[in-house]
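Omission of a single protein chain aside, the complex is shown with its protein chains in their original locations.
Read from first to last, the chains carry the letters A, B and C; within each, the first residue is number 1.
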Amino acid sequence: MAGNTIGKLFRVTTFGESHGGAVGTVIDGCPSGILLSEADFTGEMERRRPGIRTFDTPRKETDRVEVLSGVFEGKTTGAPITLLIMNRDVESRPYEILRSLYRPGHADFTYEKKYSHIDHRGGGRSSARETAARVAAGVVAKKILEAQGIGLMGFTLELGGIRALNIDVTKVPLNPFSCPDPAVVEQMVQAIEAAGEAGDSVGGVVEIRVKGCPIGLGEPVFDKLDADLAKAVMSVGAVKGIEVGRGFGAAQLRGSENNDPMVPGGFKSNNAGGILGGISNGDEIILRAAVKPIPSIHRKQETIDRKGRPAVLELAGRYDICAIPRIIPVLEAMVAIVLGDHLLRWKATGGPGRQGTG
Amino acid sequence: MAGNTIGKLFRVTTFGESHGGAVGTVIDGCPSGILLSEADFTGEMERRRPGIRTFDTPRKETDRVEVLSGVFEGKTTGAPITLLIMNRDVESRPYEILRSLYRPGHADFTYEKKYSHIDHRGGGRSSARETAARVAAGVVAKKILEAQGIGLMGFTLELGGIRALNIDVTKVPLNPFSCPDPAVVEQMVQAIEAAGEAGDSVGGVVEIRVKGCPIGLGEPVFDKLDADLAKAVMSVGAVKGIEVGRGFGAAQLRGSENNDPMVPGGFKSNNAGGILGGISNGDEIILRAAVKPIPSIHRKQETIDRKGRPAVLELAGRYDICAIPRIIPVLEAMVAIVLGDHLLRWKATGGPGRQGTG
Amino acid sequence: MAGNTIGKLFRVTTFGESHGGAVGTVIDGCPSGILLSEADFTGEMERRRPGIRTFDTPRKETDRVEVLSGVFEGKTTGAPITLLIMNRDVESRPYEILRSLYRPGHADFTYEKKYSHIDHRGGGRSSARETAARVAAGVVAKKILEAQGIGLMGFTLELGGIRALNIDVTKVPLNPFSCPDPAVVEQMVQAIEAAGEAGDSVGGVVEIRVKGCPIGLGEPVFDKLDADLAKAVMSVGAVKGIEVGRGFGAAQLRGSENNDPMVPGGFKSNNAGGILGGISNGDEIILRAAVKPIPSIHRKQETIDRKGRPAVLELAGRYDICAIPRIIPVLEAMVAIVLGDHLLRWKATGGPGRQGTG
Partner (left out) sequence: MAGNTIGKLFRVTTFGESHGGAVGTVIDGCPSGILLSEADFTGEMERRRPGIRTFDTPRKETDRVEVLSGVFEGKTTGAPITLLIMNRDVESRPYEILRSLYRPGHADFTYEKKYSHIDHRGGGRSSARETAARVAAGVVAKKILEAQGIGLMGFTLELGGIRALNIDVTKVPLNPFSCPDPAVVEQMVQAIEAAGEAGDSVGGVVEIRVKGCPIGLGEPVFDKLDADLAKAVMSVGAVKGIEVGRGFGAAQLRGSENNDPMVPGGFKSNNAGGILGGISNGDEIILRAAVKPIPSIHRKQETIDRKGRPAVLELAGRYDICAIPRIIPVLEAMVAIVLGDHLLRWKATGGPGRQGTG
């Protein structure tokens, strides 16, 4: 019950289903006085728009975000900010088959068992459509971060088994895969096309980097910064793993290799990924998310119907072949929401200054 | 601020520092009527006891858990359960050097910057000593799970670069590394001894499996079961990554390989790791945590002092060479706490039955 | 920050300002399968409509509640329920004077100091307009209560100094003041009219009674049922006091008078107001709220302008003379929301049955 809100002081609640009237978010706890207009959302919504390679014609229009409350005369008021994104271009017909069959890799089965209810129209609440609301909320969070000098960048580290080797983040905006290594982009194209021709899909790994985060964000021992980031990122449907800094690679290092030596002014390396003891250490925050291949494919799949009988599912219609790169602004949004929340929590005890009075 | 509690209905707060009077936990939300005695804690506290290979003499005694409230005549009462673990065998002297130097890989630096305060005695609140309280809370959580038929098992999947290949969980209790593959145990011993001789430490990967979890645990879209597990596991100091099911491996599969086909009675494979759409699907829950090498080593390390000047740190005294296997009961405890919390949340809407009334 | 949500498992967030596009609510944690349609809201919204006696023409139309998410094919789905109430009939002109002057008894001054921001259009977020969203959320809460056999009734105990003496709740629906004592209705009419002629306003006392509440709701020691009710009721702008059972009257009794003797099947009296030790005892829950007189009056008032200089405020336009009876459905909604939340929390540990497993 009641799991649709994230954050403690900067609280984001999302609502809406893929084929209902709208998806949206209520943001409670945004400070007043922040400049915010509907135009601020356009760029991020465009980044999330499906999809550079799909089985079919992509949706044409970018989602428009309507600011329904919490902003007056161009500035936030301190009241809850409601952002609405109407569902257009909604076509339930291709989903009729889902009245009877569970889709492998989707939440049809678990939602029905949990809620005693079927929304066969594209997943309902479990649809990736919900992430549009997260991206919108992330735009507001990023405004708070920017005012503090904190900047985020996400990119495609791996896609369809092809991994970026020479990371140059200045290259990320220059190719449609948000890939920081131009040398492997053509291989990524081929990986996606090969999968598409086979009626199949691919996954990958996204890396997010955060610059300018002050020292001190994170609230041990449970609301550590990395713990809250892990939760937020893992709450995105396609994500099956998360690591910070060297992550799983650290498991194979010795302590003398993994410890980041300290030198005047900072750290000599950044295996920690910018977080020590659950608190930001002033270095760049680095995390990676494993993104599974899109479960909706055009191949025949073994499944059961809602009465438990064996069946074969063959989906048609428009699907992405890979959640990357459009998932990148979603993951950035989740990171921004967590950082925004921790920034406010940090300020509650004086931020960079002394906490107490003794 | 205020980050020392985890859970929504089954709420665990830990308190205490490594060299204060005690560590402990208050558990709020445990149902009444559960049999609980101090003897119930002995086994788990023994599993967490340091350490099969250390640089020095291990601590001798197992921690004793004192039940200070919430239990009457052998049963839980529904009131908060307070568990106290006194700190004995506390020796602050070897830590005097930490008054002036930051230890690489530890939280000394971030804690001082955040709290304007130094507890040089072994890390204070950031010490692994705090996890004793988590293990104690996990014992109570496991009682709730057992009553529901849910069982957990954790084991060493990888240690010092040596990976278990043939997983046979019945072998886990039969060797001191909790390794499910007896064929590689000797290599693990060698890896640890080689590191120890070099004054160094190693990391590894722990896998946790959960059997018997009913379908329906997890509260989308943010309090998904995998999201809450990720947070809880990542909140353990040594953990730098977490993955569910195929995890990072899923990023390299195609959809047709990663989707788990459904057959009457369940799933044909378990790449999902028992969680679909953030909700348990009735299959075994599988997750893995990347454990970094112990940061306290006996080699000289480059660091700075509290005035920012370059320095060399050389630690002596007793340290573990690897956090595994003693971290396993800690990770199991975190998983149990999350599952216990979600079990209660699930019951709030009728558990397996229909939720509503229409 | 972040104070716009109430409830732990049945969580109600409201949003919107008096002169923005809409007010509304997101309800997270409503069980699935509950029949819900837009028609269900009509009656309660009508009860809240202003106002039987005002200085001017009342608003004509009843608010319409639009269900934007969380309901599919006539039933709740377990996903967040979003309810929208568009603001129509919005006229900002009469509020121009509020750009410069603070209204005594209103939140203009504190909102400006807190949020560094002025919404001069009728109070913005602090307007009673926000309570329309509470009433809508209360309709959903009442559905949950009704399924459990719990029923609420609110009535006017006192208005403009006139107190109902012979309480007969069957009379409540039969007069426009929701007064349970027909003998005093005419005096209430006169009190309101006398105040109106003087350009003034009146307050009163509302009593809420709850029948059918099972034994066991309430979570000591802080989330006691009466404590959560007190918070919820006090969060309504016009309320300045709350009491349960004998309330302030109990302060003047002796223990032998105030204790409710127990007899087979229940209690011989109900001074406790249905709550003992913060837990419902199966008896009728009784509480009363003190409602202050409407602060918007037509008399000249001493105030200051936004630069702190003395000024005289003289309001014109349409205002209610008394918040009663239209505040009654608002107070009922708050009580219903608290009871709905506690009902779910109660069920999390088995509701009426045994909690544990020992």
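Going forward, contacts are C-beta pairs under 8 Å (C-beta built on N, C-alpha and C of every residue); 3 or more make two chains touch, one makes a residue touch a chain.
The structure displayed is predicted, hence computed values, not measured ones.
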Sole contact to the chain not displayed, among C:48, C:106 or C:209: C:106
Interface with the unshown chain - residue positions in chain A: 8-9, 31-35, 74-76, 78, 143-144, 147, 344-345, 347-350, 354-358
Missing-chain contacts mapped onto chain C: 1-6, 8, 14, 102, 104-107, 109-111, 113-116, 125-126, 130, 158, 161, 195, 198, 200-205, 215-216, 218-224, 226-235, 237, 240-265, 268, 272-273, 276-281, 290-297, 299, 301-304, 308-310, 345-346, 348-349, 354-356
Residues belonging to chain B that touch the chain removed from view: 1-5, 7-11, 13-17, 20-24, 26, 28-29, 31-33, 68-70, 72, 75, 77-82, 114-117, 119, 124-125, 344
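In the analysis below, only the chains that are shown with their structure count from here on.
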Euclidean distance of C-alpha centroids - chain B vs chain C, Å: 45
Overlap residues in chain C, where contacts from two or more other chains coincide: 8-9, 31-33, 75, 78, 344
